[in-house]
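Just one protein chain is left out here, and the rest sit where they should.
Which chain is which? They are A and B, in the order written, and residues in each are numbered from 1.
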Amino acid sequence: MADFLINSVGLPPWLAWTVVAGVAAFLILNVIAGGALVFIWAERKIAARIQDRLGPTRTGGRFGWLQSLADGIKLLAKEDLMPEGADGLLFRIAPYVSFCASFAAFIALPFAFDFVGQRLNVGVFFVVAVLGLEVFGVILAGYASASKWSLFGAMREAAQVVSYEVPLGMCVVVPVMLAGTMDLVTIAEKQAGWFTNWYLFHDPFTFVVFWVYVTCAVASVNRAPFDLAEAESELVAGFHTEYSGLRWSFFFMAEYGSMFLVSALAAVLFLGGWNGPVPVATLLGLSEGTGDTAHYFVRLIGCGNLLLKATLGVLVMMWIRWTLPRLRIDQVMTVCLKYCTPIAAVMFAGAMLWQLFLPGGLAPGLSRPAGEVREGWLPGPGGAARGSVGQAAEKTVAQVQP
Amino acid sequence: MSGMLGIGVAIAGPVFAAADGVSVAHYLVVGAILFTAGIVCMAVKRNALGVLMGIELVLNGANVNFIAFASPYLRGQGAVSLGIDGQVIALFVILLAAAEAAVALAITLNFYNNHSTVDVDRADDLKG
Partner (left out) sequence: MTGCLMLAAVNFHTLLFYLFALLACGFAVGVVVADNVVRMALYLVLSLGATAGLFFLAGAEFIGAMQLMIYVGGTLVLLVFGVMLTAQAPFVTIKTSPGDRVLAGVVAASLLALLLQAAFSVEAWRRPGLGEVAQPAATPIGVALVGVRVDEPPAGTPPGVRSGYLLPFEIVSIHLLVVLVGAAYLARAKRRRTQRAIDVAASVQSLVEPVVEVPRQARGSASALATGGTR
C-alpha cells in the first residue's frame, strides 16, 4: 500500500509510511474495540443460554444487539472515582499499560499473507513477550487502589500469568520447531493446502500440545476456570474493584483483546492461519502472486478465515468459563507446574523425535514442499536474497534437516 | 506561540540535521547516561530494592553499548561491526542479570525478615 501511495498519489515516502502505519493501527484498534463489543454481547447470550435463561432481549430488537453499545454509553457517562489513599499517577496509568501491551502484540500477528502490521523475523517470540507485559497493568492497578483485596487479586493474577508463561512458551516452541522459523507468516504459509497440512494433525504430540496450549492460554488471560483475579464471589472484583467507567472498560478491552490474540495465535500456529480447510484458490487455478485484484480478494477471504477461527476460539473460551467451576490458587499452580509443564516438555521431545525420524509425516503426498514457501529470509521465489548469509545458513540448515 | 515554535525547532533541529543516520556514538551516549544513572542509584538509594534497580540500569547501559557495536547498520559504508558476537554477549548479559536479580531478591527478602526493614543503612551488625 505504501508503494501505491508513493507512486500513484505522489506523497513523499515518509508521509506515505505514516499513513500506512496509521491505517494499520486504526484497523487493529477497530478489531479490538469492535471485537470487544461483539464478544461482550456474545458472552452474555452464551452465559444466559448455558444457564437456561435468555440474556439481553430488549435493547435493539429481539436479540439485544445494541446491548453492548448501551453499556458503552453508560460507562462513558459514569462518574470517575479514585479512592482516597490511591497513588494518582499509578492508578491512572494502569489501564493504559494493560491495553497497550494487548494492542502492541497485534503488530506481529498476520491476518493474511500481506496483511501484517510488521513482518517480524521473531514474530512468535515478540507476541509471547508482549503478552507477558500485561501483568504490569494488573499489578499497578492492584497496588494503586489502596485496598488489600485489590492487592491480593493483583498478586494472585501476576503469579498465575508469570507461571503459565513457562508452559505457554514450551507449547509455542513445537510449531516453531516444525516450521523451522519464528516468523508467523511463514508458519501459516507452511500449513497451506488441505486441512491435513495443519500442524494440529501433523503428529499426535502436536495434537496434545494444542490442548495444553489452550489450557495455558486460558490461564494466561485469566479466564475461568482460572479467573481468581476477578473472582466475583471472593474478591469483589479483584484488581479492578476500584475502577469504574471508562478506566474499567479499558481493562475489559485489554482482556477481550488478549483472548482474541491468543485464539488468533493458536489459529496461526496450529490451525493453518488464514488457510481454509479446502485450498479453494489453488483448486481454482489462481497461482500465488501479488498485486492483482483477484489475489487481494483471496487474501480478504483468508483474513475472514483467520477471524472466524479466532472467534471460534473465543467462543470456546466462553463456553468453558460458564461450564467449569473455578480453581483455587493452589490448584492453579499445581496444574501449571505438575501437569502442563511436564506434559509440554515430553510432547516437545516427542515432536522432535517424530520430526527426526518421520520428517515427511505419515502421508508425504499431502504435505506441501518447503521450497514453495515465500520465506522472507532465505533466498528463494519471492524472498529477498540475503547473499552469503542466506546461502551459508541454508546450506547448514539443509545439512541439519534431512 | 513563538516560544513553542522555538522549542519545536530546537527539538526538530537535531532530528533533521541527523537525517542521514544515527551513528554508534548516539547509542554510546544513551548507554553512558543509563550507566551513570545506575551508578548514582546504587550509591544514593537507601532502599535495598533501589540499589537492585541501579544494578539493572548499569547492566542495561552495558547492553546498549554491546548492541551498538554489534549493529552493522549504525556504521557507515563498508565498516566492520561485531555482528552476531555482540548480540550473543548481550544475550548472556540479560540471562545472567536475571539470575543475579533472583538471588539478590532472595537476599533482600531474608534481610527484611531478619531486620524488619529494607533500609541498607541498618545493615551495620558487623560495624566495628
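Definition applied: a contact is a pair of C-beta atoms (placed from the backbone, for glycine too) under 8 Å apart; a residue touches a chain by one contact, two chains touch by 3 or more.
None of these values were measured; they are calculated from a predicted model.
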**Report entry** For chain B, the residues touching the chain missing from this view
**Finding:** 14-16, 18-41, 43-47, 49-50, 52-54, 56-57, 60, 63-64, 67-68, 70-77, 79-80, 83-84, 87-88, 90-92, 94-103, 105-110, 112-119
Query raised in the report: Considering the entire assembly, which residues of chain A contact the chain that has been omitted?
Result: 12-15, 17, 87, 89-90, 93, 120-122, 125-126, 128-130, 132-133, 135-136, 139-140, 143, 151, 155, 158, 162, 165, 181-182, 376-377, 386-389, 392-393, 396-397
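Just so it is clear, only the chains that are shown with their structure count from here on.
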Query raised in the report: Using the average of all C-alpha atoms in each chain as its centre, how far is it in Å between chain A and chain B?
Result: 31
